[in-house]
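Read through the structure below, which is laid out as structure tokens, and then see the notes.
For this view, one protein chain was removed and the others were kept in their places.
As written, the chains take the letters A, B and C, and residue 1 is the first residue of each chain.
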Amino acid sequence: MSVQETRRAIKPVSPLREAAQMFCRNRPAIFGTVLLSLIVAAVFYGTFISGADPYEIVWAPQAFPGEAENIPLGTDYMGRDILTGLLKGGGPTIAVGLSAALITVVIGISVGAMAGYFGGWADNALMRFTEFFQVLPALLFAMVLVTLFSPTLTTIAIAIGIVSWPQTARLTRAEFLRIRNLEYVTAARAVGAGNNRIIWRVILPNALPPLIVSATLTIGVAILFEAGLSFLGLGDPNTMSWGLMIGANRSYLLDAWWPVTFPGLAIFLTVLAVSLIGDGLNDAFNPKLRQR
Amino acid sequence: MSASTKPLLEVRDLAVRFELPKAGLFAPKRHFHAVRGVSFAVPQGRTLGIVGESGSGKTTTAMAAIRLRPADGGQVLLDGRDILKLTQDELRRARRDFQIVFQDPYSSLNPRERVGSIVREPLDLMKVGEPGEERNERVRELFSLVGLRDDQIALFPHQFSGGQRQRVSIARALATNPRLVVCDEPVSALDVAIQAQILNLLRRLQDELGLSYLFISHDLGVVQFICDEIAVMYLGRIVEYAPRADLFRTPRHPYTASLLAAAPSLSRRKSAGYRRVSAVRGDPPSPFNIPPGCAFASRCPNAQTRCREEEPVLRQFGEGRVACHFPLD
Amino acid sequence: MSEPLLKVDDLRVEFDTRHGRVTALDGVSFDLMPAETLGIVGESGCGKSITALSLMGLIPSPPGHVTGGRIEFEGNDIAAMTKRRQRQMRGHDIAMIFQEPMTSLNPVFTIGDQIAEAILLHQDVSRGEARNRSIELLKTVGMPEAERRARAFPHELSGGMRQRVMIAMAISCRPRILIADEPTTALDVTVQAQIFELMRGIQEEFGVAIMLITHDMGAIAEMADRVAVMYAGRIIEEGDADEILDNPLHPYTRGLIGCIPLLGKEARDDGRPPKLAEIPGVVPPLHLLGQGCSFADRCPLVHDRCHREKPLLTGSTHCVACHATQMEAA
Partner (left out) sequence: MVYLLRRLAFGVLLLAGVVILNFLLIRLAPGDPAAVIAGEMGGASQEVLASIRERYGLDKPLLVQLGIYLSNVVRGDLGESYFFNRPVIDLILSRLGPTILLVMAAQLLAIVLGVFMGVLASLKPQGFLSGFVAVISTVGYAAPVFWTGMMLTILFASIFPILPVEGMSSARFRGGTFDYILNVARHLILPATTLGIIFLAQYARLARAAMIDVLGADYVRTARAKGVPESRVVFKHALRNAVLPILTVAGLQFGNLISGALLVETVFNWPGMGRLAFDSILRRDYPVLLGVLFFSAMMVVLANILTDLSYRLADPRINTEGRS
């Protein structure tokens, strides 16, 4: 039958491995990965190894970075060490970001998958529900939730999750709607697969690439949210976090730039790293780019 | 028609309609009748072709017949058992007897699965043979049956050409030893050279395995090559239904005649001054808004007043059946 | 004999792919005479569409590069013309219609505007005049209710009607050459027949030379005066349509004709049409083309020389690029 194909033995190339190779060839993505690893390592050191107390007053207030040996990044308006604050404050920020992203993804994928797969009545109801949530400006809604239900890390994570799932839901729905109509799904039904198998084993794996990208980006968004809430004074008052440092020093901005600049930079670099990784994944999963 | 043998599949009065988006909040629900009262039979070991242009409802008919989309009326009898009445569980078990090969070799295989497990999936889901070696052996057997090699079993779909993917698709359809295979335009996405390979393969498999095919196509050349009987569909209805030789020798419905006139041929030469004389005019009317009377009347060269008022029914005429007030001799 | 309208000589086009740079057109040469129809036939990926696009200067770059060859229109080298003159040639002297009428018209403008734009670009007429002419053109291509339809958007028309609009746009400036790239592939058979008939009528009325790109031998028979058969970026056989169809010389052409399930190939003993001829294997991907004949791996007449050396296109009226056939003839 196929004459010339017999000559070459071909190795299986899984789509996943191809994506991984693409990712590794993407320089910004690698930079993001390295940057994120460094940040996570530093935060890990601050949270679990370093015994320093971020609330301890170590020097004169608003001391310039490097003014004394033990304050390489200066002190804040109360004389607390900023570097210690950064190392200690990263933990809560990242933890809230991760758990909020998890909540977002779980709600978003469940709602979106049901709406997209079952369509019709269920889709209509779920999408109206989603639209309702999209009408509320996310940060404002999160503020209201946190104000009403006391600002703890858990409330903050839940609030961020509640306000940001609609986008994931819409994306999931769109992917499910698209894939649902592809012939391989019909083919699976033709060989006797039931709804469960089709949703979880056939459609979801194929819908996953854009969802992974969006989940990654959601971590970045959640970190920004946490920072925003803390900045507005809605952070957990008992936990040092990057946003809180900015919010607390905001009033003295024009007297001393460093207590605000460094935590902001930390947030910026973390989100940057995450979004570079997200972009890299996006390119890696994009079959159009792979052709080139 | 082979009246002596009992048909394997018999479809009676099948109807499918789609719900259209409502015009307003309180407007009545609107429907689009994609398949209207379609009846046909696939004899054991033979091939029935359904031909028609896009929008004729041919694919919808096939999909509804094997319950890959819901039907809104009629019966589908496989060996006397009504498929439309089976419960979900019964249906899943019954599916081993009827399988399908799709049109698009690119979207019909899950890109994240190895082709070996794609072919194996029906065996696993319908619990055919012992799990493990027996099923793997069956997969190897199927691969060689459709002209693929053992060492390709572990590959992913994107590593295959269109023709080879279609072979995988056929292997999957044959895995459970089905009796009926629905072929939904299986070669229309392929280049002619590959198309010939697949058509020959389908015919060989039919001879070797005694398969029955329900073959959907828009290409009369392909249909003539592979089908024993042919049903011509136009806007959701069968307009002519006849054995191959008769349909191609003496088309009775003007629509069939115009399809034949437009089918591929090397004998219509520009050098010989060939001109098309009475090609049908215009496009098919919108399926959302089918006029009363004969649906083909607006394009028919022989249409008369009666055609625009009264819808013709399918009736015996010559060797076959035709739905036309003024069939051709 | 008259001078060719278009003379293509040794055209080479290369593309950058992830397998490196591949040759999509490898020394393609042909002439197009006034008012004739030249059919270019081949399977997908053989380079027939790229040939058409390179004549129009529409090869997307990157990744495409025209790396050699010469295209002459009425004796003038196109590459030597100014950019402006090249642009004026498009639409005015050479027009093109495409395979996908669904996506080839701009969805946000009315079809009347799109035809009028072509007229205004190349002719010195007023807007109103362009409008009227576009309605006339729509009538010429057989559009019912042309005045009303001129105000329609593309999505409001069927595929066949859109292809008529494309044709109206193409002939709006009375081009000398009409390139039709698979103009009926996306259409239903009955509509295909109408479009072919329309093209024949337009050719007779305006005397335009047509270059018909197709994979369909039936279309070649019905439309073409001469045929060039392409395989893997080269023309492998060329001649009068009847010659090619009745007496194909290249094994590929023979295979291609033999594998079409044609109407009328009727009846063996059991009443079934005979088995189709097959060309084994698949077209090799461009990056795996070797130094020999690109058809060698699938050829029933293959011998050593075919793997070593590319055959050249030889002959006077019926040309073929095949070592086996050439030796037989010699």
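Assume a residue touches a chain if its C-beta (ideal position, glycine included) is under 8 Å from a C-beta of that chain, and two chains touch if they have at least 3 such contacts.
This structure is a prediction, so every number in the text was calculated from the model and none was measured.
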Which residue of C:Gly20, C:Gly75, C:Pro107 or C:Gly128 touches the chain not shown here: C:Pro107
Touching residue (missing chain; options A:Pro12, A:Gly119, A:Pro205 or A:Gly233): A:Gly233
Options C:Val8, C:Leu25, C:Leu38 or C:Ala118, residue touching the unrepresented chain: C:Ala118
For chain C, residues in touch with the removed chain: 56, 58, 60, 62, 87-92, 95-96, 98, 100, 103-109, 117-118, 121-122, 153, 155-156, 166, 169-170
Contacts of chain A with the absent chain, listed as residue ranges: 28, 131-132, 134-141, 143-145, 147-150, 220, 224, 227-228, 231-234, 243, 246, 250, 253-254, 257, 260-261, 264, 267-269, 271-272, 275-276, 279
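In the analysis below, only the chains that are shown with their structure count from here on.
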Inter-chain centre distance, chain A versus chain B - centres from mean C-alpha coordinates, in Å: 48
Chain B-chain C separation of Cα centroids, rounded to whole Å: 31
For chain B, residues contacting two or more additional chains: 164, 197
In chain C, residues with contacts to at least two other chains: 280, 282
Complex contacts: residues of chain B adjacent to chain A: 63, 66, 68, 88, 92-93, 95-96, 99-100, 102-104, 107-112, 114, 121-122, 125-126, 147, 149, 151-152, 154-156, 158-159, 164, 169, 172, 175-176, 197
Residues on chain C engaged by chain B in the complex (per definition of touch): 37, 43-44, 144, 158-161, 188-194, 196-197, 200, 215-218, 221-225, 240-242, 245, 255-267, 271, 273, 275-280, 282-283
In the complex with chain C, residue positions of chain B that touch it: 53-54, 161, 163-164, 191-197, 199-200, 203, 218-222, 224-225, 244-245, 248, 258-271, 274-276, 279-284, 299
